[in-house]
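Yeah, one chain of the complex is gone here, protein chain that is, but the others are all in their spots.
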Amino acid sequence: MDQVINFFSMGNYGAYIWTAYSLTAIVMLSLLVTTLHRLRKNQAELEELQHLRETAGQSNNKEETARP
Amino acid sequence: MSAFLNIVSKDLRLALRQRSDLTMAVLFFILTAMLFPFGLGPEPNLLARIAPGIIWVTALLSVLLSLERIFLADYEDGSLEQLVLSRASLEIAILAKVLAHWLTTGLPLILAAPLIALLFNMDTEAMTILLFAMLLGTPSLSLIGAIAATLTLGARRGGVLIPLLVLPLYIPTLIFGVGAIDAAMNSLEAGAVIANARPHLLLLGAILLVSLLITPLAGAAALKQALE
Partner (left out) sequence: MSVFHRFANPNRFLKLTNTVLPWISGITVLSLLAGLYMAFFTSPPDYQQGETVRIMYIHVPSAWMAMFIYSSIAFASVCSLIWRHPLADLAAKASAPIGAGFTFLALATGSLWGKPMWGAWWVWDARLTSVLILFFLYLGHMALMNAFEEQERGNRAAAVLAIVGFVNIPIIKFSVDWWNTLHQPASVMRADGPSIDPSMLWPLLIMGLAFKFFYLVVVLIRIKSELIEAKLRKYRRAVVDNA
């Protein structure tokens, strides 16, 4: 137990060290999360649009084949 | 060459017609510098010591005020587009605009600087070095500022953007400009003033040369893509 407390107190510099490390974790994680979030959003939107296009394209094709 | 002189004289005539623009930079320069004694107290030694920094910082800010003006009018009335289409050298045109800007902003600041130096108890030797330093430094301010002016043409909130783009690039000029005068003020013998200030002045000259090289290239690239 003492060992754990010692580890976290970091020779009484714990406050500085853990703040620095958690700040780094926050910045890096939020960069990653926002990036992934945007990718998911864009991917979903693209799929939706492609789906719409395909159905529209099929109906166009039907018209074309029906004409002659 | 004649194209160069045409642009310079056209811009100068324009500036003389709108005298408010011309006087604004100088007035801003003197007024802001005048505020410092009220903030810091009237102690003569203190004021003399910090005078170089105050003069240079306020000069930077005064130049900043007029940067957006360099290309904006020509951009809005379409004469910039004509310039690009006319196959005339954009680089020369940019240098001409910068010269006109310096003549209407940098030069008046240099003329006003001795007045502030007097108010701050600067001695005559330091004042001469101040004039030399400003003579070498203010053209760089116009040159570097012109890049930001071309880059922000057509931007939303271009005027707010310019200080953010330009001030980091002004720091070397500020450092060596203040350094030259500090060196002059700190030299004990009268003969050593020039020798002490020389490295700073040379570095200011080097910055001027680099700016003279970069501004036409970067400015022309920026203008071309602004008018595409």
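Think of it as A and B in the order they're written, each chain with its own count starting at 1.
The working rule: contacts are C-beta pairs under 8 Å (C-beta built on N, C-alpha and C of every residue); 3 or more make two chains touch, one makes a residue touch a chain.
These figures come from a predicted structure and were not determined experimentally.
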Touching the absent chain when the full complex is considered, from B:Arg19, B:Arg87 or B:Arg156: B:Arg156
Per the touch definition above, residue among B:Ala48, B:Leu167, B:Ile194 or B:Leu212 touching the missing chain: B:Leu167
Residues of chain B in contact with the chain not shown: 147, 151-152, 154-158, 161, 164-165, 167-169, 171-172, 175-176, 179, 182, 203, 207, 210, 214, 218, 221-222, 225-226, 228
For chain A, the residues touching the chain missing from this view: 7, 10-11, 13-14, 16-17, 19-21, 23-24, 27-28, 31-32, 35-36, 38-39, 42-43, 45-46, 49, 53
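The definition used in the following text is that only the chains that are shown with their structure count from here on.
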Where chain A and chain B are represented by their mean Cα positions, the distance between them in whole Å: 46
